[in-house]
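What you see is the complex with one protein chain gone and the rest in place.
By written order: A and B. Residues from 1 in each chain.
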Amino acid sequence: MKLAIDETRCKGCNLCTKVCPYKIFKEGKRPNRKGIVVPELDRPERCTNCRLRNLYGRQLCGVCQLTCPDQAIHWTEEEPYEPHKVAIEY
Amino acid sequence: MTRTEFWQGNTACAEGALAAGCNFFGGYPITPSTEVAEHMAAKLPKKGGVFIQMEDEIASMASIIGASWAGSRAMTATSGPGFSLMMENIGFAAMTETPCVVVNVQRGGPSTGQPTMSAQGDMMQVRFGSHGDYAIIALCPATVQEMFELTVKAFNLADKYRVPVFLMADETVGHMREKILVPDKVERVSRKPFVPGTPPFRTTDPDLVPGFPQFGTGQHVHVTGLTHDERGYPAATNPGLHMALVKRLVDKIENARYEMADYDIINPDAEQVFVAYGGPVRTVQQVLHDSPNNDIGFLRIRTVWPFPENALAEFRNARRFLIPEMNLGQIAREIERHVKVPVKSIPKLGGELHTPAELVAALEAKQ
Partner (left out) sequence: MSFDDWYRQDRLPHIYCAGCGNGTIINCTLAAIDQMGWKKEETVFVSGIGCSSRAPGYILTDSLHTTHGRALAFATGVKMANRDLHVVVFTGDGDLAAIGGNHFIHACRRNIDITVVCMNNQIYGMTGGQGSPTTPKGCLSSTTPYGCTETPFDLCELATAAGANYVARWTSYHVKELEKAVKVGLETPGFSFIEALVQCPTAFGRRNKFRQVADHVEYLKVHSLLRAKRDRMLEAGEHIPEDMFVVGELTRRNRPAMGVKP
């Protein structure tokens, strides 16, 4: 799973930066087109739900999504990895 | 088939509601309308309906609007002070196009006034009492028979036009006992069905009434008292939309005024014409009965709002209209707007009907 912030909804309140136990959300630095400073993601692959949701088959943690007053945080399914054929040359 | 009963007006009203399929009553005790609530409390649960005594009239009106959206034919009954409390949610019902029936057995006002005495002082309040522009339907019974029939009619009009309909009785009619012929079956008009997938607050029908998207049927309708667009979503700062919405709410009633007009015309060639509704009808009938020459005109109105002004034009020779009312001339002023000849208001406050002698004296007076 992949964590994403919907910039069309985020109002820049930074509550997510307070509640995430992994401190994945960092205060943003520059305003977007609407003048809102949207938080940035710091190594989002650390997120429990990103890593383990598909393994457990249920929502894990999710405090940021519940807390986000503007419904801007969600997870998207990642494209499954295509098996690559690797040719090893000796 | 009909059966004969000897009922009080308020009982006839409650029985009319039951015959019309009323299955929700939210009320609060107030003289002189309490008998309606008492009768409904006894009868509704046995018919599978719901009677609930709310904490005040504000809540009574709110509960019937909620019940109406949940699919009930809902009604409440009250009198002057309670009617004033209901005004807030009456405006809400008008804005959200909620069908419901409100019975107002009028008593002397202002304020607590005369709880056990008769009056017609709420006739302008019913039309204009809540804030903003809106339109409603008000019916005025003059007999116990009409208490029954007009209550049935009120439910049908409410469902047909999606509007709060008022039965503006007065204490005289509400507490009077009279012979009444009760039909086994009454006409029932149901709400216009909603076409799924269409915007819930838009209509292309000429009657301007959209279909009713009842709660619990999966229409996901948002009902709000804010100015709303065709989807029901708030759009309170859109001037054009507000104009169009309020205009439609008013027009759907005003355009149908002749269709729903209910009145009797007696002696249309007369020069002196009485116009009456509710309790004073009975005195005028006595005056007509006693008149030796049969030359007095009489317009007896049952649908007071929207006002059927076309009926006044039927009296082509009229030189004067006389309006006996148990208020200081509320409908007389409405009639003045529509006729060119003099209009004489015959007001009476205090809680008693006009006597025939008073009306004859007014008839004979030059001014």
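Going forward, contacts are C-beta pairs under 8 Å (C-beta built on N, C-alpha and C of every residue); 3 or more make two chains touch, one makes a residue touch a chain.
Please read these numbers as outputs of a predicted model, since none were measured by experiment.
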item	value
Residue of B:W7, B:F92 or B:Y134 in touch with the missing chain, whole complex considered	B:F92
Residue among B:D56, B:D205, B:D290 or B:E352 that touches the chain left out of view	B:D56
Chain B residues touching the omitted chain (full complex)	23-24, 26, 50, 52, 54-56, 58-60, 62-72, 74, 88-89, 92, 215-226, 233-234
For chain A, the residues touching the chain missing from this view	8-9, 11-15, 17-19, 36, 59, 63, 65-72, 74
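As a convention for this text, only the chains that are shown with their structure count from here on.
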item	value
Distance from chain B to chain A - Cα centre to Cα centre, in angstrom	60
